[in-house]
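A single protein chain has been omitted; all remaining protein chains appear in their positions.
Chain lettering (A and B) follows the sequence in which the chains are written, and residue indices restart at 1 in each chain.
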Amino acid sequence: MIEPRTLLLGALATVCFSLTGYVLVPALGVETTPITLENGRAYPPVLSEQAAQGREVYRDLGCVYCHSQQVRPETFGADLDRGWGRRGSLPVDYVGQQPPLLGTMRTGPDLADIGTRQPSETWHLLHLYDPQLTSPGSNMPPFRFLFDEVEGHDERALTLPEGTVANGVSVVPTARASALVAYLQALQQPPDVTGSSDE
Amino acid sequence: MAELEHAQLLAKLDGSCRRPVLLFLISAVVWLLVGSTLALIASIKLHAPEFLANDAWLTFGRMRTAHLNSVAYGWAAMAAVGVLLWLVPRLTRAPLRGTRLLEGAAWAWNGLVAAGVVAILTGYSTSVEWLEFPLPIAMGLTVCFAVVAGAGLDALHRRQVDHIYVSLWYLTAVMVWFPVLYLTANIGIHGGLLSGVAQAMTNWWFAHNVLGLFVTPIALATLYYVLPKVIGRPIHSYYLSLVGFWALALFYNWAGLHHLVGGPVPMWAVTVGIVASMMMLIPVTTVAFNQHMTMRGHFHLLRSSPSLRFVVFAGMSYAVVSAQGSFEALRGMSEVVHFTQYTVGHAHLGMYGFFSMMMFGGYYFILPRLTGREWPSATLIRVHFWCSAFGIAVYFLALTAGGVQQGLLLLDPGVPFLDVVQATLPWLQARSWAGLALTVAHIAFAISVAQMVLGLAPARGTPTLLAQRVTSQGGAA
Partner (left out) sequence: MLYAYLIVTAMAVFASVAAVAFAWSVVAGQFRDLDAAATSIFWDEDATAEVPRG
């Protein structure tokens, strides 16, 4: 009859088998250091301090649950045709990322290369304040809590349609909003990086 | 006088586990209600983005994550541990030791999940799916589970039986699997040892295995126990259950990487994930075949027995969701439905239609034996069953259809993205209604459970049945 020892060792063996394949082998084998591009620059580049803070905002608000950051390769899906990237994503694009925000849902569009597709700071701020202003019909929630309403004129104020806020009130992005936008602008996967996802 | 001895032993066994099991099971129901509320809010927000939109802690990304973690680590894990701690003494005939320690683990578990949910709502989520709790909370949960596993293995060591019943294989394996998975993933990912793509691979190794090697085995242990007990007939093929167990142990371990099909990960890993996913058809078929053959000739009992009804519904969902999962892993299928609501429908058919329904069946079987009371109202059980069954059916069908549509539209670059969003909205609305039905079911269930544990239900006599006077011969009851 089946003995507890057989059971315990068998169970341990099966899980250690997959742990070796899916945890240890990738930990030792998948690219973990930046590469040097032909122009001499290191890739992926280090995020600016502000963009790094923005990445933390992205993490704490849970943006990853609606936006993936992975462009599918040319032969798989329509990502490139949609203009979501200039090439399929590669392991090297995620070197050093903790956590890698690959995502599993596309309730919203992929953001792996959003900094290239939508470089405008103004657009991003408006979109975060109220997605309906830039993308009517979107089901993205507004992130008004990333903005302050201040009395009087402010040079950083968003240009909003008439009647959005009371007269004489300006809507000003907080440091968190500006950091998040800096991060989104930094999200780019340049085409001159080559490599294979099959090692 | 064997009967008297048995009765005495039984009282001893139940007495040894009563307090911790009740604590785990009651806590789980509270978390089920919390999780349902968070789920409803998150679901509504997806088609009404202005709903509760003014505070950061209420934003979709945090609500959805708080929902997942409260139902996964509050409801599912605590219900699973409660059922495990009840089954182990019954199957080993050894009373549990360390009861006070187990009670402490249950209280600590509640505190840790509460802290984790608050951490998520206040912006301390790690944004690593299924591992959102910060590292200290995860370590605390590991310690709690170690106490549970210690008590379980201790009882196994002192067993008074010649045979280790199939349910006990699954439970024993879980006591090894979960600590290995949870500890490795948390330390590797949050301990700074892994980054980039390697971290994503570990993430999905864990996230799929927490379903396959933690909640699934406990649900199958429940199935293999409650089904024969209720109908009074051993499982059809014991050989087959043995094959099913080892096939699950071998193949489920490797299935997780299908979550990264088409992603920037080594091709070999995804290929192995797909192969293992297809191989899962073997253990699933053994369970489905065994369930059907055991039930054959006894289906009329579904009309009367609450436990049996939930358990059989769960077993059928297991067959459907697992077969669906195997094919969903294929590259062609993934190309369409990955990244869509289809996956969410699949996940809920697994965690709800299969796992949660199985746990409900376990509750209906276990609570009368632990509290010495009968379920107070057949009507409440009926409301629970039908709202759950109807709710999960609508949920699954809406998101499956909606997800396929969403996936096909996404593959057509001529369709603007916002049109894809618009197309999903009716399906998301249907999902909210389904969620409302599930919440009604949970409220009915919670009322029943509360009456049981507060001593408001009738003392033990004849079981509360959903239909009287139904036997295979149609004879009078």
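Heads up, the rule we're going with is that a contact is a pair of C-beta atoms (placed from the backbone, for glycine too) under 8 Å apart; a residue touches a chain by one contact, two chains touch by 3 or more.
Note that this is a predicted model, so its numbers are computed, not measured.
Interface note for the absent chain: among B:Val272, B:Ala398 or B:Val420, the touching residue is B:Val272.
Of the options B:Ser16, B:Thr216, B:Ser304 or B:Ser317, the residue whose C-beta touches the omitted chain is B:Ser304.
For the options B:Pro228, B:Pro413 or B:Pro426, the residue in contact with the chain missing from this view is B:Pro228.
Take chain A: the residues that touch the chain left off the picture are 1, 17, 21, 25, 198.
Contact between chain B and the unshown chain involves residues 6-7, 9-10, 13, 90-91, 93, 161-165, 167, 225, 228-232, 234-235, 238-239, 242-243, 246-247, 250-251, 254, 266-269, 271-272, 275-276, 279, 301, 304-308, 365, 369, 462-463, 465, 467-471, 475-477.
In this text, only the chains that are shown with their structure count from here on.
Computed from the mean C-alpha positions, the centre of chain A lies at a distance of 30 Å from the centre of chain B.
Interface residues of chain B, counted against chain A in their complex, comprise 45-47, 49-50, 53-56, 59-62, 64-65, 123-129, 156-157, 162-164, 169, 172-173, 176-177, 180-181, 184, 188-189, 192-205, 209, 213, 242, 246, 249-250, 253-254, 256-257, 259-260, 262-269, 272, 331, 335, 338-340, 343-344, 410-413, 417-418, 421-422, 424-425, 428. Chain contact summary for the complex, chain A toward chain B: residues 1-4, 7-8, 10-12, 14-19, 21-23, 26-27, 29-32, 58-66, 68, 70, 72-73, 76-78, 81-82, 88-91, 93-107, 109, 131, 135-146, 197-199.
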